[in-house]
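The complex is shown incomplete by one protein chain, all other protein chains being positioned as in the whole.
Our next item is subunit A:
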Amino acid sequence: MSTLLQVEGLSKRYRRGNQEVAALDGVSLSIAPGETLALVGPSGSGKSTVARILLRLVEPDAGRISFNGEALLGLRGAALRAIRANLQMVFQDPMAAFNPRATVAGLIDDPLRIHGIVGRAERPRAIATLLERVGLATELAGRRVHEISGGQRQRVAIARALATRPALIVLDEAVSALDVLVRADILSLLAELQRDEGVAYLFISHDLGAVRAIAHRIAIMDGGRIVEQGEAATVIAAPASATGRALVAATPELPVFKETVS
């Protein structure tokens, strides 16, 4: 199996007051093209730190990241900006992740313009196509971000991430803030986009229900380390680590709607 992303020995310490906290302590993981790896774990286990380091928003103290065969941590300036077309992220709270003054069209236009995906004249058409791609009416293009619903906002965030046809999208709690029905819609959209475009996901979540629906493999984190990794179905059915067992135990059973026939 080829690898798209190979992370080795990622470590990151934060200084808080006069004591140091190890947010990450030797995290290694890999993702294949078109694959979904779920990163789960209790709050504070370091999941977002992994995401932020992958997106080069935070610099690690140690470790190596190879993305598409390139040493990601060595890139700077224009070379780093260029590779971002291939490596995107969807944030948990789209309201916070969008410029409050932006319009839907403007948000999707940014990546198209910056990376020169399509010429200026064709951009409105490309924006409309992307909106349709994520299941949004093209009439929303002129709206401001506070004029659309939370689920619509997250679809816009996905369209913005998808605009440059990236090989990997990091989703940090991207469906956690959505209500159950909207969450199911977004998960099925993500699965559909993966099928059609072959995009890989690093899917960060607390929610094993969502993970079960979308992930091929699971990595469980605790205290800045990966404590268990494996096939999604296997890990959820029989977690080997204490953290994994605690997470599975904390996930409520899905309600059963069908009637029992006696």
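To be clear about the criterion, contacts are C-beta pairs under 8 Å (C-beta built on N, C-alpha and C of every residue); 3 or more make two chains touch, one makes a residue touch a chain; residues count from 1.
Note that contacts and distances are computed from a predicted model.
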One chain of this complex is not shown here; going by its UniProt record, which of these names is it: "ABC transporter permease", "Tryptophan synthase alpha chain", "Quinoprotein dehydrogenase-associated SoxYZ-like carrier" or "Oxidoreductase"?
-> "ABC transporter permease"
Selected residue (touches chain absent from view) among A:88, A:154, A:194 or A:243 = A:88
Decide which residue listed in A:115, A:144, A:165 or A:245 touches the omitted chain of the complex.
-> A:115
Residue numbers in subunit A that touch the chain omitted from display | 52, 55-57, 81-82, 84-85, 88-89, 91, 93, 96-101, 110-111, 114-115, 160, 164
